[in-house]
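One chain of protein is taken out of this complex; the other chains stay put.
When the chains are written out, they are named A, B and C in that same order, and each has its own residue count from 1.
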Amino acid sequence: MIEAWEYQVVAGLLFMIGTLGVLVRRNVIVIVMCIELMLNAANLSLIAFSRQWGNHDGQIFVFMVIVVAAVEVAVGLAIILRLVSNRDTVNIEDTSLLKW
Amino acid sequence: MIPQIDIGALGPMLPVAVGAILLPLAEVLMARKRTFLSRPFTQERRGTFLAVASLLCLVIALIISVNGLLGPSRVFNSGNPMIVMDGVAHFLNIVVLLGASLTVLGSVKYLADIHSNHGEYYALLMSSVLGMMFLTSASNLMMLFLALELMSIPLYVLAGFRRSSLRSNESALKYFLIGSFASGILLYGMAILYGMTGSISLAEIGKRFDPESAPHLLGAALVVVGLGFKISSVPFHQWAPDVYEGAPTSVTGFMATTVKVAAFGALMRVLAVALEPAAELLYGALWVMAVLSMTLGNVMAIIQQNIKRMLAYSSIAHVGYLLVGVIVGTLDGYAAVLFYLLVYTFMTIGAFTVVAILAKGGEDRDRVEDLAGLSQSRPLMAVVMTLCMFALAGIPPTAGFMGKFHLFRAAIERGIEIGDTSLFWLAIIGVLNSAISLAYYLRVPLVMYFRDAPPTSDPDVPGFFERVVLLTCLAAVVLLGIVPDDIFNVLSQTAASAQHLLLLQSP
Amino acid sequence: MLEHVNETIRWIPLLPLMGALVSGLWLIFARQELPRPLVIGLGCGAPMLSFALSVREVFRLATAFPAGERFFIDNLYTWISAGDFHAELSFLLDPLSAVMILVVTGVGSLIHIYSVGYMREDHRDDRGFQRFFCYLNLFTFAMLVLVLGDNLLVLFVGWEGVGLCSYLLIGFWYLDDHNAMCGQKAFIVNRIGDFGFLLGIFLLFWAFFEAGHPTIEFYAMREHVGLVAERTVTLPAWLGFLPGFPTWTLLTLAGLCLFVGACGKSAQLPLYVWLPDAMAGPTPVSALIHAATMVTAGVYMVCRLSFVYSLAPGASATIAWVGGLTAIFAATIAICQKDIKKILAYSTVSQLGYMFLAAGVGSYSAAMFHLMTHAFFKALLFLGAGAVIFGMQHEQNIEKMGGLRRYMPWTHWTFLIGVLAISGAPPLSGFFSKDEILLGVYAAHAMPGHMALWWIGLVTAGLTAFYMFRLYFLTFSGASRAPMQLQTRIREQPVVILMPLFLLAGLAIVGGLVGLPDAYGEALFSLPSSNSLHYFLDESVVSATHVVPPAREFALAGLAVLIAAGGAFFAVFLYYYRTDLVPRVTAALRPLYQLVWRKYYVDELYSLAVVRPLVRISDAFLYRTIDVRMIDRLGVDGTAGFVRGVADRGLKLVQTGLMQSYVFVMLLGSVLLIAYLVGGL
Partner (left out) sequence: MTEQVIFYVSAFVALISAAGVVLNVRNTLYAALCLVITMLSLAVLFILLNAEFIGVLQVMVYAGAIVVLFLFVIMLLNIRGGDMGADRQPVLKVIGTLLIVGASVKLVPLLSESRRAWPEVGPEFGTVRAIGGTLYTDYLLAFEIAGVLLLAGIVGAVVMGKQRID
């Protein structure tokens, strides 16, 4: 029998990997993917907790998170499209006009 | 089971939602070559029309909110209250709607000036406002998250609304990436809170939260990080100067004020309801955040040359002041926060509107030197800017002084009541900081009054809409300082009325 | 209680406000100047009407009520009420504020009239004339709010308001960057004081809140002050060197905090540095703000809170010593200055020190008396100096003047009256007020070192007479040292300028009679209690009582006059009979002269200890764009750049513009937050 905590460990590790990706990778598209990983980790956690408590709150929450994720990706990729057409780069380190 | 639904609770949201949904449609209809009036709209008239339409929605919502302010609290769904329209929510909605209305008025000419007069602007603005209104009233984690995203996602786009500007684009990108990152953290924190308590309702969480348990606190910490990002408190503040500088000025004014208003509403609700059992621990952390925000915000603002950037740092400092009221955690403290949010909205939007008016020919003129000689060429703008700066610095009898006074007074009274010297220190550090802050606020009037304009400068004339914004901010900054008492009493009452329902359950 | 309500009081401050609003709004919206006569009518009419009202109400106050019940309340509305805390926006007219409003509106009106003449040729900026009157009226309003406010918060509003107007007016001739810089300096130094002032208000509020009377109203506080007299606070260990460590009474602490504010506003040691620089403003401004009214706000505040200070002997002693030291310190600096306005500025600092000395030893009414007479003769001197400067085509160096008696006889005579009054020549006003202060110090046996303070006071009187006569002789007597072509153009001033001078001269002569000491009244006119001002004021202040036998009193007065006469004689000798001696004396005393001439190197000291941090704070702007010369002169050029570089580099290190460094900081913050909350990390 799988126990609740095993799911939480998977979720925690997934979240860690996502966070690492946001910190380390320079390709903005990959950074967005890593943010998706973070959201997915939270989703897994929510679903596991939902099962653990036997109520649907967590699952409905995940439903909403999926909607949010879809919108975020759409908007984010559109912003990245602008970036590419303005500057022809997807490297986050190339965007540092605004500083200090 | 059919739930008991009270559509009336949504009253203030409905006009805004209608606007958010219909405005894109109207935009598309008017963009056609032949309209139903068989006469094509020029871009300018289209912009004005959309602005007036969104203003209409906002004003209707404003009227409904004002009516509801002292009425009974209502919930949308009695079985599972998604939102709670109590006094605090109504008041914060009013502030958000005021800020949004002023932004709409201040945007018309500015958008044309920067060649970004697209109708979608208003639709996005309205969606964001809708998100803020839900954020102030959300009573469970899911609504909180959804509302936060509904508020933020349009803002990401608005920050990048000058599509061809590299800075605007960079601002949008940074805001989007860091914002989504913070959302991820927030969401994970919410998941943990849900997992530990088995509920997503703030009130239930508050009942079951165990301040002794480490995972509970981990969830609380992550939620505070997520909200700390939204209010841009140190150390989650670094995006703010970059994003504020790059975004179109009217959007910056909007972001700097209404977002903070809504996020502070959420923060207060989360802290006072869901995380109330851990209040003492959390206040320790918030204390540090408040002091850091005030001090770093002010120190960094001193060496800025760009007004938008300077105001961004100044807004970080103001978050520090506002956190004082949150940390006080009494009705009085919350009332002081509400009052300060109102005041802050006016003084900040006033300042940003002046900067927006100066933009011309697709160029922002947002360096401090660009204001030179403004008192000669545009006395009204200079007076508004001066008063806003004085108010931000907290000089009596402007509204800014009154707001700070209430915050620090609440801290001192609370400190006496519970014998906690750290609250005194908070007040003292706050007063000292507002003294420091004068060093950079004063630069602006200094340049406007004591330096002559370069011969080439020809600042733009404020249009009718801008004049309305300027005069409104002027009147508010002065009147809220001279006759603040009625407003503050209303706030005390709203905070007290909210107390029984959701906020501050413990007597 | 009801008969004390008087709704006319509000119009005293509101009239100048209306004047300011009308001319200000007109400037903003019409963007042109009103016709000159209208500006003059509005600008001068408002304070004059206000003065007329003041006279009427003060007269009513003095006659309608028996002694001890003299006060009018005008309650406009509740300004703040939150929880237990209440602050009304209301005005209080009692003897103390009565004296102040008469000075403010009376002397203020005269200065307004003078300004009509002084500013008439101000063509630097086509709307300058109206703008000037707008600010001047606004200042009058703020000052009246300050003195009429019936609680600490209203007082604070006025306090900040006058600071703001002073800032606007010092920088008025903004074409000169130096002026703007000086305005800024004044404002920032004041702001340091204001920080202390606010803390003091908070402390007092705390004390009364704790005692169950959350009030900041003066009369209510006075009533309940006994409840908080014993409240002590424990000082932190690093303040161990202070006397009375480790427990102070809260009133002492609050009193000291408030006095820091007063030091800033009233230019006392060590915060006096802004006042001499503030002379960059137009001369009427110097006369009104930096001599007669605003700078005396600190004295007024101390007198207003006399009930606090009388229970806080430590704070009072500090005030007395700071006042005394400032008096002699500034007087010595004034001896060597060459700029006519700077001399008067240091003289103001010195005289303010006198007032604080009096307030510190508990002779509050003497302090107020001197405040009043000082307003007369110092305004007279400043306006006279303005006339001189105007006549000399904006020359301020007295070494280039001389012989003006021939060119400007009327100005000369009024100036001489001012000089005599400030030197304490009987029976001019300065004699009586100074005498009362010295007497108070002499009799203050409870004060540690009161005899030392008395000697300081005496010596200062002598020094005052010396430098004032030096100024007078260098300016008005002897041969003119001005260039020939200038000499032919020196003219007496028009009547609009002379009229205020005459009136002020009259006041400087007879103004002292309202406070004729009882001993004199008895001896000369057999009046039993001739010091009516003293008795009038004593209803609002908690004075220390002391009795000195009349014979001793006359002896002391005689000594003071003798010393002043000695100073004056010395000046006559050096600057009238043996002008040849002056270079030799200065040469002989070279190091001392240098020290004094450079104002004890205080500015340099400040640049090391205070200005540099201040500059660090505001330098980005001040340093780069406002006045490089100024900062060069202060000798912080390199350092400022260095500090700025460090701050800059710090920001550049953190705010890199790279999104992932922000993510890093956020993560770091989150981890710290989690570690703090969860613990064990």
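Miscellaneous remarks
One rule holds in what follows: a residue touches a chain if its C-beta (ideal position, glycine included) is under 8 Å from a C-beta of that chain, and two chains touch if they have at least 3 such contacts.
Owing to the predicted nature of the structure, the values given are computational and were not obtained by experimental measurement.
In the full assembly, the chain not pictured is in contact with A, B, C, by the touch criterion defined above.
Residue in contact with the omitted chain (choice from C:189, C:280 or C:674): C:674.
Although one chain is not displayed, its contacts with chain B can still be listed: residues 1-3, 5, 10, 17, 20-21, 24, 31, 43, 76-77, 79-80, 82-83, 118, 120, 123-124, 127-128, 130-131, 134, 142-143, 146-147, 149-150, 153-154, 156-157, 160-161, 163, 172, 192, 195-196, 214-215, 218. Mapped onto chain C, contacts with the missing chain fall at residues 656, 658, 660-661, 663-664, 667-668, 671, 674, 678, 680-681. Chain A meets the missing chain through residues 1-21, 23-30, 32-34, 36-37, 40, 43-44, 47-48, 50-54, 56, 59-60, 62-64, 66-75, 77-82, 84-85, 89-93.
Convention: only the chains that are shown with their structure count from here on.
Chain B and chain C, compared by their mean Cα positions, are separated by 41 Å. For the pair chain A and chain C, the distance between C-alpha centroids works out to 63 Å. Shared contact sites, meaning residues of chain B that touch two or more other chains, fall at 173-174, 177, 181, 185, 241-242. The set of chain C residues touching two or more other chains comprises 648, 651, 655, 657, 659, 663.
Taken together, the chain A residues at the contact with chain B in this complex read 8, 11, 15, 18-19, 22, 28, 31-32, 35, 38-39, 41-42, 45-46, 48-49, 52-53, 55, 57-58, 60-61, 64-65, 68, 71-72, 75-76, 78-80, 82-83, 86-87, 92, 95-100. The touching residues of chain B, when paired with chain C in their complex, are 173-174, 177-178, 181-182, 185, 214, 217-218, 220-222, 224-225, 228-229, 234-236, 238-239, 241-242, 278, 281-282, 284-285, 299-300, 302-305, 332, 335-336, 368-369, 376, 379-380, 383, 390, 395-397, 401-402, 405-406, 408-410, 412-413, 416, 427-428, 431-432, 435-436, 438-440, 442-443, 446, 449-452, 482-485, 488-489, 492. By the touch rule above, chain B contacts chain A in their complex via residues 141-142, 145-146, 149, 153, 156-157, 160, 163-164, 166-167, 169-174, 176-177, 180-181, 183-185, 187-188, 190-192, 194-195, 198-200, 241-243, 245-246, 309.
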